[in-house]
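Heads up, one of the protein chains got dropped from this complex, but the rest are sitting where they should.
Take a look at subunit A:
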Amino acid sequence: MIDAHRVTLASEDDFDGWRDAARDLAEAGVPPDAIVWRVDGSEDDLFAKEARQPTGASFPVPRPFIDLAKSVVCHTDPERFALLYAMLWKLRSNRHAMEDRADPLVDRLENLAKEVRRDVHKMHAFVRFRVVEQPDGMTRFIAFFEPDHHIVRHAAGFFVRRFTNMRWSILTPELSIHWDGETLSEGPGTTRAEAPGGDPLEAMWTTYYASIFNPARLKVGAMLKEMPKKYWRNMPETSLVQPLIASARNRELEMIDRAAAKEGLREALEAERRIEPGGNLRKSWEALFKEARGCTRCDLYKRANQTVFGEGPLDASIMFVGEQPGDQEDVAGRPFVGPAGQVFDEALERAGIPRSEVYVTNAVKHFKFEQRGKKRIHSKPNAGEIEACRWWIDQERSLIRPPVTVALGATAARSILDKVVTISRVRGSPIALPDGGECWVTVHPSFLLRIPEPDRKREERAKFVDDLKRVRDRAAELAS
């Protein structure tokens, strides 16, 4: 690394800088692993020296590579400059290397370029201008947009060609561009707060959007594929998507989901509490429940249907804490009603614990998932999300003060104990909690669903029921 060449590029999307440096280095025969690429203002590599300007025999570079490089440079991948140089290095000895599309490097670069092209295309499509009257009496069209990659300069030409005779600005977090009818100028990045908040014509546009939609056909997946939610914040019409889907679903048979959600919410509120309505405890819990429904402490609320809060009697002696609601829980608005919930109920029954006697909740209150086609596949909550949601579980615990808390699975244990534990090591014996109660850790019922071998499955289920029996006995012991 001592004699590494350091190339400092002027900006994140500095194609010219990269091309000039890469050409000189390649002609001088400097191999890819001897170069450190950095962008001005980013962290320094202490051991590298500034690139010299060597000269050597020049070699031709095919046009498709230049086009590819212009796109790839705009990507956010920090390796992009080095990858492009590696490709250039290959072209030095084989000028047809680009044609081998099955080559992993070509494939990687083509994929980076594709992502950039898509981002540029989405910017051309989803920028929404808002009209602002300026002090000099002229109108200016201003938009705020958040691209994924460093594409603003790359994408600007389109707007110049299309809106040559307008005065417009596009603001992004990284930089802003302004067109005065003749020249394009640049300014610093901005936040959405600095962009205009609306445009009188947006009411017309949303009317159009709602009217052109055919409620007899609903293909939400197709819409989301092309117009992912990350773009919605800056598009006025997207505020209508949910109501449109809801009303279309009401027409079609899919209203079942909605009905279940409504029913679930009512049931969740009316579930057995064993505390008279109007009591302080009941009132506090209900206030908490309602507040949790509007929770935005982490980003999970954006994609989930609703908050799934805990339920059960508020004087319960056992509190079960799961990981997070699943697909069915998210629709129903109640914890443990899906496949894992059925395993849980069955085990409770075999352990002789009536579900109506215990309080059941989750470490994370919103469903986190990955959309795969039409299915929503469970995805594990991360440390930040567990941390954000711990506020709610702490509130629940301080109201109910259960003598025994059962953590179902590692996520729940982490939330309650505030540290990462290995289930097999702590299973079967209590851990004292600061509030005077104790915590028992066991597996999550969904673990039992995923065991493929029938024998092991039976074995693990029996072990789970044994855990529950131990917990039942311990709760009875503490109460006496």
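Convention: a contact is a pair of C-beta atoms (placed from the backbone, for glycine too) under 8 Å apart; a residue touches a chain by one contact, two chains touch by 3 or more; residues count from 1.
Please note the rule applied: contacts and distances are computed from a predicted model.
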item	value
The complex's invisible chain, by UniProt name, from "DNA modification/repair radical SAM protein", "Transport permease protein", "histidine kinase" or "Fumarate reductase iron-sulfur subunit"	"DNA modification/repair radical SAM protein"
Residue in contact with the excluded chain [from A:11, A:76 or A:342]	A:342
Options A:10, A:184, A:203 or A:462, residue touching the unrepresented chain	A:203
From A:78, A:189 or A:221, residue that would touch the chain that is not displayed	A:221
Touching residue (missing chain; options A:124, A:230 or A:290)	A:124
Contacting the left-out chain in the complete assembly, out of A:28, A:156 or A:244	A:244
For subunit A, the residues touching the chain missing from this view	96-97, 99-104, 107, 121, 124-131, 141, 143, 158, 160-166, 199, 201, 203-205, 207-223, 226-227, 235, 237-238, 241, 244-245, 248, 339, 342-343, 346, 375, 449
